[in-house]
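Only one protein chain is missing from this complex, and each of the others stays in its spot.
For chain A:
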Amino acid sequence: MHISSRPAAAPAVPDTGRTTLPADARPLSRAAKGEVGRVVRVGLDGVIHDSLNPEELERRLLEIGFVEGARVEILHEGLFGRDPIAVRVDDMRVALRRREAEAILITRWQPDGASPAGAALHVIAEDTRP
C-alpha cells in the first residue's frame, strides 16, 4: 500500500479554525441519529489512531467531502453498537464507521451558517430532506 512519505505531524500552517474551536465541539462519532452539525475540524492532529496514519485518514475524509464548514446529519445507524453510520455530508450520503468519525469534530448546526462554506450548502441540505 502506498502511504505518503510526509511525516504524520500536523501541517505547518495552522488554518481553518485549528486554533479556535467552539466550546461545544465534539466528535461526530458521538452523535446520534437525527443530529445535525457543522464540521469544525477534520483530522486528529498527530494523535495516533488505531486504523490509519492520521494524516492519511485526514486526507481521505477531506476527499470524500468531510471538510470544515460542511453540514453533516446522521441519517442511519447500524444495528450492532449503532455502527456504522450513514451521514449526509452537504448534498451527498456517505457511510463510515464511528471509529473514523472520531476524527471529525462538529458543532451544533446554526441555520444562519456561521461558516463561509455553510450558507449555500444549507439550502441544498434543507431542501433535500423530505
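Here is the rule we use: a residue touches a chain if its C-beta (ideal position, glycine included) is under 8 Å from a C-beta of that chain, and two chains touch if they have at least 3 such contacts; residues count from 1.
Simple rule for what comes next: contacts and distances are computed from a predicted model.
Peer 1: Determine which name in "Cytochrome b N-terminal domain-containing protein", "Carbon-monoxide dehydrogenase medium subunit", "Ferrous iron transport protein B" or "Peptide ABC transporter ATP-binding protein" the UniProt entry assigns to the undisplayed chain of the complex.
Peer 2: According to UniProt, the chain not displayed is called "Ferrous iron transport protein B".
Peer 1: Could you please point out the chain A residues that touch the chain left off the display?
Peer 2: That gives, for chain A, the contact residues 1-2, 4, 6, 11, 13, 15-16, 42-43, 50-52, 55, 57-65, 67-69, 75-84, 86, 90-97, 99-100, 116-117, 120, 123-124, 127-130.
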